[in-house]
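Written below as structure tokens is the structure these notes are about.
For this view, one protein chain was removed and the others were kept in their places.
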Amino acid sequence: MSSSFGKMLTVTIFGQSHGEAIGAVLDGLPAGIRLDFDAIARFMARRAPGGALSTARKEADQPQVLSGLCDGITCGAPLAVMIQNGDHRSHDYDKLRDLPRPMHADYPAAIKYHGCNDIRGGGQFSGRLTAPLCFAGAVAGQLLAQKGITVGAHIAAIHGVEDEPFDPVGIDAETLRRVTAQAFPTLSVQAGERMQREIEAARQSLDSVGGIVECAAVGLPAGIGEPLYESLESRISSLLFSIPAVKGVEFGAGFAAAVMTGSEHNDPFTVQNGVVRTATNRHGGILGGISTGMPVLFRAAFKPTPSIARPQQTVSLSQGCEEPLQIEGRHDPCVVLRAVPCVEAAASLALLDLMLESKGRDQWN
Amino acid sequence: MSSSFGKMLTVTIFGQSHGEAIGAVLDGLPAGIRLDFDAIARFMARRAPGGALSTARKEADQPQVLSGLCDGITCGAPLAVMIQNGDHRSHDYDKLRDLPRPMHADYPAAIKYHGCNDIRGGGQFSGRLTAPLCFAGAVAGQLLAQKGITVGAHIAAIHGVEDEPFDPVGIDAETLRRVTAQAFPTLSVQAGERMQREIEAARQSLDSVGGIVECAAVGLPAGIGEPLYESLESRISSLLFSIPAVKGVEFGAGFAAAVMTGSEHNDPFTVQNGVVRTATNRHGGILGGISTGMPVLFRAAFKPTPSIARPQQTVSLSQGCEEPLQIEGRHDPCVVLRAVPCVEAAASLALLDLMLESKGRDQWN
Amino acid sequence: MSSSFGKMLTVTIFGQSHGEAIGAVLDGLPAGIRLDFDAIARFMARRAPGGALSTARKEADQPQVLSGLCDGITCGAPLAVMIQNGDHRSHDYDKLRDLPRPMHADYPAAIKYHGCNDIRGGGQFSGRLTAPLCFAGAVAGQLLAQKGITVGAHIAAIHGVEDEPFDPVGIDAETLRRVTAQAFPTLSVQAGERMQREIEAARQSLDSVGGIVECAAVGLPAGIGEPLYESLESRISSLLFSIPAVKGVEFGAGFAAAVMTGSEHNDPFTVQNGVVRTATNRHGGILGGISTGMPVLFRAAFKPTPSIARPQQTVSLSQGCEEPLQIEGRHDPCVVLRAVPCVEAAASLALLDLMLESKGRDQWN
Partner (left out) sequence: MSSSFGKMLTVTIFGQSHGEAIGAVLDGLPAGIRLDFDAIARFMARRAPGGALSTARKEADQPQVLSGLCDGITCGAPLAVMIQNGDHRSHDYDKLRDLPRPMHADYPAAIKYHGCNDIRGGGQFSGRLTAPLCFAGAVAGQLLAQKGITVGAHIAAIHGVEDEPFDPVGIDAETLRRVTAQAFPTLSVQAGERMQREIEAARQSLDSVGGIVECAAVGLPAGIGEPLYESLESRISSLLFSIPAVKGVEFGAGFAAAVMTGSEHNDPFTVQNGVVRTATNRHGGILGGISTGMPVLFRAAFKPTPSIARPQQTVSLSQGCEEPLQIEGRHDPCVVLRAVPCVEAAASLALLDLMLESKGRDQWN
């Protein structure tokens, strides 16, 4: 089992890449909220394939609402959406049941499910399952916006080419909105162009590249999140590691903190206009699992797309011997661009769930 | 809420650093298992303060079993343990209610709990709460050992001084047992000595240092873990980020994957003695959230101990102005040594929980 | 939130009576199971409206599988099904937003959801939501059947007219199959005919009647279920009270136990063909929350259909005054006939979930 997360707002995601449909059920949305479906479509379009740098597979990805609305307003029933699948070229995948693709889930899934897993297009392991995640994240983002919270991410690096980082202290909603509105979301236009050249070069050489997404949430009040096992970091990382290709997650200074001394790393408290803040933000907006009121900042590392056109070595599960493998079909040489809204969606869902929990308990009196 | 995790084996942890007691309730252990309490004590001793490099605070940390055993064997009832607190010097912390310590949970906890949180010794945010986590992890480790699974970790780095990494393909149970039996668990004795000098230097300069723990699990069969939201990475990272001071988590190649191409990163499949393996192990033993049968490998970054003896700047919550702060009391200049068994405990608990789930469902037929 | 249940097998149900579609997501089914969709359709047909004694509303109720199968076999992905809605006469319900129907959820839902709940056809509170429950229950029943477990129910009473009870000790799978195959499932044909006359009389007098369903599960091995909060009774009752109109649940002797002495109530143990059994079965197959190997037996009481054609008194929420109400539309004069498979579905799902859990943990060694 695997397909649900969240406590006050539980999201269940279903589907296989080449099945009838994929979708999501959002259970626990407050009633009485008018959703902006144009904004949801714009958010999902950021994840959809299409640009010159992405896969040629066309997906309509039009979410069809099955329940949860009445006259366009949330009504207390679970919000269920379905996205029809189509445009299958399933024959591309036929041989893969015997020849697991390196760095894909094919082999462990074959063991786990006794060879009954859906191998077409990656089945339930496909990156396509992030479409309903983005739908859910877009909805969560609209509720967060009601409370003055903005979540946004940019491409921090592609194959070693780095963008400027977010200003950990000064990052604001306007900057987040501006960068996420770009077709290629980087703070530095030049860095973005260099990254796109890296991706194109990978495509030309029948290879792929990885990268890093940096995400920020601003406007989150202090006091959200729970200590220990429902910490903001636990919840956000748990969702991030559910996105295919994520290999690492770090908050604030992250791995760099490991080479610092305490006197270098500690953020001094300060007061600005009567509000407690920190002068620097190496803590990433979270202490003890709870938001501090500073921008929440984290980064997720994505591996290079495993499906590359170059010949690779695998094994024949039926023959028990090594076999060469040539992967066909259309594949992104880099998933990072399309992963940006997925990272935002994961953060938005974790934040909203913990805000609902905090509202219920911390505001009891 | 925050204190429970796990589905088939649910662990609930309670306590404050200077309260009556801390403890854990393990609900869902199979019945009929004789626990080795000497081994549990040895495991917990690795986390306990005491060595020259750790805090001077003495803790007996003797876990007292309240329920769950009958004649020393698990009986189906929840296994509840309590560790008495003692040796308090709570007056050290009195002023901290007004002056939150930089990089500690004091400030967000004060907001969240309306100033009612227990400030003494960090309250429920104290690293002391990892003692019951280690108890639980030691128990889980004994069940895993029944199935031929060994979990072990070493200090991969302190303040930039690096140990040799685990051999991603060849790491074995014997190596894990040997390194974890050391007082200072590094593969390279020389690296360990340099690390200890770093820690001592930090102490001398009234400062602290961070570092990295690398953990491996060997013997785990392929097919454990669930896709998406109960992926091995989701579960393990969720627990790791519940350990105080963890700022980053990466699996396999981790953040380094972000600078690789697919052809560099992909692990070719191979067959050894009839068993499917990968020739390299940049995937870290997990694909699609599911174990592949290769060693599970991950790293966790720890920040420098936030409590340093140097003067720092904070704010007076009552006065709304900046104030200097001199932290007193005894503090580790580096938490990484004591964190090693905590990381193993988190991994063991995540693995056992997912194994119980897999056994129930994947072996239905 | 409300729409999910189960731990190893989590079922999420969505939809509103007059929305686009209703459906269910079953997450946690073992892979590799070929489902018999004809049998599922037959099971669901028992719940569907249609007979002379039921509502005239026609529902196709054809479940459309969106995901979870590959070549007709469960593949490890969540099994998602959708049932299109159609045949709406929503204008029947327009005035009900202001005039809550007595004994329906209209009034508390209006308060809870700030008037935004879907009032058409009862919205998410409609008995129509038991269609996906029956789908899920039919699937669960097929897995139970693999293990030799049969669940079946009959109408024990309608408006005081009683059927013969199941033989608590001797009830067998053959009897359960026979009675559930009947259009009107009673053990006594005569009792069934009298009950149908009661229902018809209620219809003639523009009224409705309640009744009782008795359910049995045979073939369940001893040792299934967990003490205390995951007891068989807790799980089954929790699901039963989710079925609209259920007002009471009792196991074994149930309320009758309250008027017995211990010497009258206690079931003596006995040995038959080397198997431990009880000579009588007032305990209903469950002791301490765990199955004993005897037939599991319970009863659920259903209230009379609240929608009756007679004039009733309600209040105008907008005017704050009492108003007469005449309910129009088509309504069953008795829900008990269609509730029989719902009760079986609830029992099957609870049993399967706890069996998966027991398999994972109790068979560890």
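Letters A, B and C mark the chains in the order given here, with residues in each chain numbered from 1 onward.
The rule is simple: contacts are C-beta pairs under 8 Å (C-beta built on N, C-alpha and C of every residue); 3 or more make two chains touch, one makes a residue touch a chain.
If you're wondering where the values come from, they're calculated on a predicted model, not measured in any experiment.
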Chain not shown: contacting residue from B:V25, B:A156, B:M260 or B:V315: B:V25
Contacts of subunit A with the absent chain, listed as residue ranges: 7-8, 28-33, 76, 143, 146, 227, 356-365
Residues in subunit C touching the chain absent from view: 1-5, 13, 100, 102-105, 107-109, 111-114, 124-125, 129, 157, 159-160, 202, 205, 207-212, 222-231, 233-235, 237-239, 241-242, 244, 246-255, 257-271, 274, 276, 278-279, 283-284, 286-293, 301-308, 310, 312-315, 317, 320-322, 357-358, 361-362, 365
Absent-chain interface as seen on subunit B, which is shown: 1-4, 8-10, 12-16, 19-23, 25, 27-28, 31-32, 64-70, 73-78, 80, 82, 109, 112-118, 120, 123-124
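The rule is simple: only the chains that are shown with their structure count from here on.
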Chain occupying the most central position, where position means C-alpha average: A
Distance from subunit B to subunit A - Cα centre to Cα centre, in angstrom: 26
Approximate Å spacing (C-alpha centroids) for the pair subunit B, subunit C: 45
Two or more partner chains touched - positions in subunit C: 8, 28, 31-32, 76
